[in-house]
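Left out: one protein chain. Kept in place: all the others.
Chain IDs A, B and C follow the sequence of writing; residue 1 opens each chain.
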Amino acid sequence: MKLIFEQSVPGRRGLKLPIADVPKAAPLPDNLVRFEPAQLPEVSELDLVRHFTGLSRRNFSVDGNFYPLGSCTMKYNAKVTENAAALFAGTHPMTALLPEGDTSAQGSLCLLLEVSRLLAEITGMDEVSCQPLAGAHGEMTGIMLIAAYHRAKGNKKKYVIVPDSSHGTNPASAAMVGYEVITIPSASYGDMDLDAYRAAMNGEVAAVMMTCPNTLGLFNPHISEICDIAHEHDALMYYDGANLNAILGKVRPGDVGFDVIHVNLHKTFGTPHGGGGPGSGPVGVKKALIPFLPGPRIVKHADGRCGLEKDNSQSIGRVANFFGNFGVIVKAYAYMTMLGREGLIQVSEQAVLNANYMLARLKGHFDVPFDQTCMHECVFSASRQVKQGVHAIDIAKYLIDRGYHPPTVYFPLNVKEAIMIEPTETESKETMDAFIEIMIEAARMAETNPDMLHEAPITMPVGRLDETKAAREQNVCFG
Amino acid sequence: MKLIFEQSVPGRRGLKLPIADVPKAAPLPDNLVRFEPAQLPEVSELDLVRHFTGLSRRNFSVDGNFYPLGSCTMKYNAKVTENAAALFAGTHPMTALLPEGDTSAQGSLCLLLEVSRLLAEITGMDEVSCQPLAGAHGEMTGIMLIAAYHRAKGNKKKYVIVPDSSHGTNPASAAMVGYEVITIPSASYGDMDLDAYRAAMNGEVAAVMMTCPNTLGLFNPHISEICDIAHEHDALMYYDGANLNAILGKVRPGDVGFDVIHVNLHKTFGTPHGGGGPGSGPVGVKKALIPFLPGPRIVKHADGRCGLEKDNSQSIGRVANFFGNFGVIVKAYAYMTMLGREGLIQVSEQAVLNANYMLARLKGHFDVPFDQTCMHECVFSASRQVKQGVHAIDIAKYLIDRGYHPPTVYFPLNVKEAIMIEPTETESKETMDAFIEIMIEAARMAETNPDMLHEAPITMPVGRLDETKAAREQNVCFG
Amino acid sequence: MSYCPNTPEDIREMLAAIGKGSVEELFEPIHHTLRAKSFNLPAGISEQELLVKMQELAACDRHLINFIGGGYYDHHIPAVVDHLSGRAEFYTAYTPYQPECSQGTLQALFEYQTAICRLTGMEVSNASLYDGGTALAEAAMMALRITGRNRVVIDASVNPFARQIVATYLKNIGVEMVEIPTSSGSADRSALTEALTGDVAAVMVQNPNFFGSIEDLTAISQAAHAKGALLVTSVYPISLGLIKSPGEMGADIVVGDGQSLGNPLAFGGPSFGFIATTKKYIRNLPGRIIGETIDKEGRRGFVLTLQAREQHIKRHKATSNICSNQSLCALRGLIFLASVGKEGMVELANLNRDKAEYAKERLGSIRGVRVLNRGATFNEFTLELPKDAADVVRTLMEKGIAAGVPLGEYYAGMANCMVVTVTEKRSRGEIEALAEALEASL
Partner (left out) sequence: MSYCPNTPEDIREMLAAIGKGSVEELFEPIHHTLRAKSFNLPAGISEQELLVKMQELAACDRHLINFIGGGYYDHHIPAVVDHLSGRAEFYTAYTPYQPECSQGTLQALFEYQTAICRLTGMEVSNASLYDGGTALAEAAMMALRITGRNRVVIDASVNPFARQIVATYLKNIGVEMVEIPTSSGSADRSALTEALTGDVAAVMVQNPNFFGSIEDLTAISQAAHAKGALLVTSVYPISLGLIKSPGEMGADIVVGDGQSLGNPLAFGGPSFGFIATTKKYIRNLPGRIIGETIDKEGRRGFVLTLQAREQHIKRHKATSNICSNQSLCALRGLIFLASVGKEGMVELANLNRDKAEYAKERLGSIRGVRVLNRGATFNEFTLELPKDAADVVRTLMEKGIAAGVPLGEYYAGMANCMVVTVTEKRSRGEIEALAEALEASL
């Protein structure tokens, strides 16, 4: 398809603007005026609509395809949550920051407070801030909170420990806050090696960041001990909530010994992923860290009204312009409210059931690096197929031809040729069975017809793309 | 794709219902109770969403494709009109019919009145009723009005005259009202033969139904004379508004001598066609026919409020449950209001320009039965291609493979192998040029590779379908 | 605002290709004496201004708590209905004349036909008609065609608006419509049977009827069939989650309004009419019908079928003049039915009836108020008040409650009666508010 810029015709117009009901202002001084207009597209509204409708049809999506992208929790996004969010689209965020402005924004403020309280109960934390704008942003905020905690206590801390199976955002977030990262290898049970961890722990460790269940979909059997060891050194335990979908109502990180958590609302609480965002990454903390939470904090006044905390001198400060990705938070609130206690427990039970079913059905056909009961996702390796010259990427591309979004491949990094499948609880057995059949077919083709896998995909508007050329030429802007 | 019924799994649920906040009622008597539930689909919401998303992707549409379907005016449907209609979705129509209920429905009532007035001005009529639910429904209503007029005058009328190029709905509507239909052949100028018409006219003719410009896109040069002749016999002139898009601000049927008109709001006023409806077919009349309009009529009271006429004893009665396809009418109102006087004139000018451009560019490649300046659409014949064994249908199917919705083919009936192209004013020159190239390619292929045209379409989920089998087996309900 | 894309440069090039000097020249075939004498419309405005204007206008409609029905019902619309029917490929397409690039619409309408058949207990359905009232009129016309007779008998407890539409349709073709007065909100069975002379094409009834009463129509269908007449039944689709289907009762033609299946109130439209019948009458059905077939490679596909009945081929001999129908509204109906689903429809019907029974008991126990219906009702019932119902409704409307439809205008001698509707959207609190306001008004 042509770029929208390639469809431009000089003088063609889309939207028309109102005619001014005020006089024309005197022109700006010449030195402030733009020399020539930005070369934005000049297209009709119909051409615009056709263009973006056409582009949309070049995407796989949850609404169009099974999308078992491991570690991303691509569950169904309930449509009614879109309607709920639309009800709140009109309130200006500055309203709440004006003198007594909170009285004009009680709906939005109370919703935020309520979400914080629900998330605190769900995670076993004492307070939650909804300000962080994405998972990684929540992580960074969490590590900032930990840094503030140590600073306030006069602790000299230098390191953050992460397991080698961790999401890349964990070490990256720690580094953003100025910490050095210690990476611990995995043990035979698929998570951080306890001895190596113990050896690495010392008084200069600020925090240990864990994903639990981890990126292999496994629940660390030594998690209590890991927490205890950290706390003995006044290191705080950070819980990466990316995989929270596995444990709703089953485990609360706060109960286990974690001190700080972020929650990816778009994953566990079913808000749409938007082609890469917006997400929302609320951060929850234990009592000792509450004073450091980002401001302005939303509080409930004695009279039942919701408002903003005035004094927050210990706060790490703002991490976002306003109160977080509010529209996303509204959708998550709608989701939580609809599902309620039993519904959320069912989410995790069915997510775990679906993943174990996938594991059971496919483990005869693909290697399983850690063959245990998994949680919400399962990880295979294409190492058996590699002997026929077929790589995880070839299987992924073949799935595209069959109408499935591929699982996550080549992650986690501690599994060779990893294929990481997260079906989520919203997929039916029939959908999984159909997918399983195609996976088995791919395994068979790796034996009989590997070339066909190498050629895939052939049904898309483009075949495999030359990524080296893209990185070399850095053509990131048209014309 | 599987039918939604084929995806059904016993016990699977989509929507959940609220728990009753009232006690359970005593059961109905056995003889009134359904023996077993209707076998409706049992699918999850995600499966439902995937199913209909998938189905939608099997359609061509204006938003996805150039759709030059002659006589259907497939123009761009402005998105903002959808938002406008949503604002009015909540008012119960009975509200206005309750005692003094009009005071609670002033928004909806006044909008209807305003649309009627705008349409009266646009068509040159004295009053308009928005009650008819589609074009053909408007036609039938119009003929009923004519029948009521003649009945009130004591006229004995038996016939309705239509030209052979007329839409099939014209004779069908006349027949629904009990009239016999006289069809007049076309003259060399592509519309009703004046002499044949004169010969057919007599005192028993109730009405003459004309589409003007007609289905060949031609404006009848004798239209005044036709009106005069009809009126001499106290026959009324009926204007089929299907092609109104050609003449906005240029000609008003009321000025020309027409007595009754219906307007297809979904065509001329740009409301979406919905895969075959809903449309909206307001009917306009000259003063003498106002008393017969369907009731309840919307009127403006002396105090400026809008309400419903109480006394309407001469009315033909209701033709629809309430006030017409109100949601469609709101969109048409939004469209008219945005475009305004100049915008509507521009619509017709550009629609006619686009059609003549199409005619000029393609007439070297396809036969033109009536080679004149056309109005908003142009009609070709594939008779030249038939010599190579290629029919209009083959060209149509080839266009599908190239991403274009085909023009109307085999209509009007008085042109052999008709190909009727209506580009509408919302298409750009670039879009038309690209389409023209493919049409020329099709003409060339008819000479060089007719088989490829016979095989088309090959890019769709199905090829040409066996319509005989469908009509023979009458499999119209699953299972 | 304008949605015309061509620039002055485009227009110059196009005119050159046509060989004309100006756009105005293209209108020369229209004699100057025929030109518009007036075109006095307001100037156009922008999208932004339009929305302000429309919001102001919409704000002139008052929000009421609806206990009114009369053929249109305030039901919850599952969010998926808007989201899926709002797919541009559905709503900006037209009638699926070219099946290969219209399988989305065609398959959906085939599924719609199936859903209507299953809901009504009939064998065949068309792809929709305009609304419930016109569907009833089309059913009358269809019965006339099938039987070759020229009289119809209609129960007065059929929705008065629908009866008016039938009357409008039949007025011009010399068919007599015999209306059988209702007896306290129920069909007068003996009068109906008596009216069944040998020239009657159809007996037309509604279930639940306008007063809310439910009846077993089996005996009426048997009586009609004995005289060679057809039974035409108009139904409220939500009730079919619970009530014996018209098919089970022996109906020959079943119609109804599909608004309650996922279409908003929207001041009365658009909704859709449905019509279903038995296989033997399929060729007499009006409107579009979708049929299953295959392509050359045996792949299943769907097409418009039996088009030979239709106006664009049969012209004045067509079974109906209908061309555009209410496709998108029918699609909404299908999505609604698939979302609510098999068990959901039973629950939904029960929920409606539970709420209505609660309200009936609560309101019926108000001093001076009497429930008129002798037998069972679904989610509507008729109250007889100790004073003029129109006055009561007027009073309650001031309190923001649309309490019911007063019957004085539609039925002689029933000025003190009103029909009250209670859907699943009415809360117990709202029912209580109605009861208290009603009590206060008497």
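Note that in this section a contact is a pair of C-beta atoms (placed from the backbone, for glycine too) under 8 Å apart; a residue touches a chain by one contact, two chains touch by 3 or more.
Remember, it's a predicted structure, so these values are computed and weren't measured experimentally.
Participant: Specify the shown partners of the omitted chain in the complete complex.
Facilitator: So, taking every chain into account, the missing one touches A, B, C.
Participant: Of the listed residues A:Y67, A:F380 or A:F435, which contacts the missing chain in the full complex?
Facilitator: A:Y67
Participant: Going by the contact rule already stated, which one of A:P185, A:G203 or A:P221 would touch the omitted chain in the full complex?
Facilitator: Hidden-chain contact among the options goes to A:P221.
Participant: On subunit B, where is the contact patch with the chain that was removed from view?
Facilitator: Interface with the chain not displayed, on the subunit B side: 9-13, 15-19, 43-47, 49, 53, 78-80, 82-83.
Participant: Considering the whole complex rather than only what is displayed, give the residues of subunit C touching the chain that is not shown.
Facilitator: On the subunit C side, contact with the omitted chain comes from 47-48, 51, 76, 78-79, 83, 86-88, 424-425.
Note that only the chains that are shown with their structure count from here on.
Participant: Using each chain's Cα centroid, which is most distant from the centroid of subunit C?
Facilitator: Farthest from subunit C by mean C-alpha position: A.
Participant: At what distance in angstrom does the C-alpha mean of subunit C lie from that of subunit B?
Facilitator: Once rounded, the distance between the two centres reads 19 Å.
Participant: Centroid of subunit A to centroid of subunit C, CA atoms only: how many Å?
Facilitator: Using C-alpha averages as centres, the distance is 46 Å.
Participant: Please work out the Cα centroid separation of subunit A and subunit B, and write it as a whole number of Å.
Facilitator: Their C-alpha centroids are separated by 48 Å.
Participant: Which residues of subunit B are in contact with two or more other chains?
Facilitator: Each of 12, 45, 49, 53, 57, 62-65, 76, 78, 426-428 in subunit B touches at least two other chains.
Participant: Can you list the subunit C residues in contact with two or more other chains?
Facilitator: Correct list: 1-6, 10, 45-47, 78, 80, 83, 88.
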